[in-house]
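Subset of chains shown; positions unchanged.
Chain naming follows the written order as A and B, and within any one chain the residues start at number 1.
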């Protein structure tokens, strides 16, 4: 499986506090967590905003089975072409894992059809992540509940379509709740949104979080390749019965 | 309730066969069907593509609770501004009923996040509409199955996200099946897609079809008004517990 971990890679270079937590970039740490769990099942690469075509050229995307997306400060700097190309690949079958502030990325908003807005505040509170779909593959090996010691707070209402499967719900010190693990299908592609992961805290070093992301990569991976132009309307000249 | 029935109104003027079936325009017939069922509960207006801002200016949309949409030949002539404005109103709570070839409208595609493609062919075959959610308000008073004597054929795969509620499934003479009555939520707004209704056949004169559309108008209608800028991300400076 070819996995591409995309990172905005701005905070890591601009903020010493973030660089201290993520010396290899957040994308580097996220990629390491996936490799740790998927081993030889996956070839994991990374790409960042500052690369030509943000590292997501047509040939790259064609060779990608699963894309993970972390962005925050520069959603508007992602080119419309790349947004469109990514969305098309997802509709054709490429898996997509959207992380944390990626909820406001143009890719996620275009695939959801909603604002993807939410309530937030940053007080470094403890987040508890509860499994509400224990039979789901993304919950495999994940405890019934685990704590992230310090995190940005996200709260409802989270303006996404009702998730087709809701795997995790989080609570925060302030009493907020958040649907933190949400599954969606778009065309032949699967999308998983997972909210933990602010740049100010070492969330992607945490074993439970790494496990969830690795499980998600497996779950969104396409079963039978990615199609180029799936599901454009097509005319049949005869009914099924007549075709034989 | 303020209902706006939007019609492209092209076929009715260009094709004598369509004009013969719909002398008041398809939008006129659809509006009449809604009035028939909702009576004094609704004020039903119509608007068409050729009007300034397609008859959907900002003030008009602000006064609209439910919009129905039929388009086919000129999806690309609908201005980007109007598409955006309609989508925003839906996210804020305005109900939307998308009819037949409206599946390819920019409004519907933007709200769904998918291609909204399907298989089709036009052989004037019989469509059978089966109720698969008898407890749903949109199925109220609709028979377990009814026939549309002649219709264009739509078939799966219909590239929309899995409907949150699936109310009707149709079969066609050629053996095709189609999820013909689909419910979605986007933000505070509700969306219902109903596939019967090609311009070449008198589908919108049929009592069962009128009943479904009127039920759908009631179901998508907002409970508590429409908000202007709902669900943009907002920061709280304090947690809930701290606010008291």
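Just so we're on the same page, a residue touches a chain if its C-beta (ideal position, glycine included) is under 8 Å from a C-beta of that chain, and two chains touch if they have at least 3 such contacts.
Given the structure is predicted, the values throughout are model-derived calculations rather than measurements.
Peer 1: Going from the 2 copies shown, figure out how many the entire complex holds in this file.
Peer 2: Copies in the complete complex: 4.
Criterion: only the chains that are shown with their structure count from here on.
Peer 1: I need the rotation angle between the copies subunit A and subunit B from a CA superposition, between 0 and 180°, in steps of 5.
Peer 2: Value: 180 degrees, nearest 5.
Peer 1: Using mean CA coordinates as chain centres, what's the gap between subunit A and subunit B in Å?
Peer 2: 31
Peer 1: Spell out the part of subunit B that touches subunit A in their complex, as residue ranges.
Peer 2: Its residues touching subunit A are 87, 91, 104, 110-115, 117-121, 123, 125, 153, 155, 157, 159, 161-162, 164, 172-176, 184-187, 230-242.
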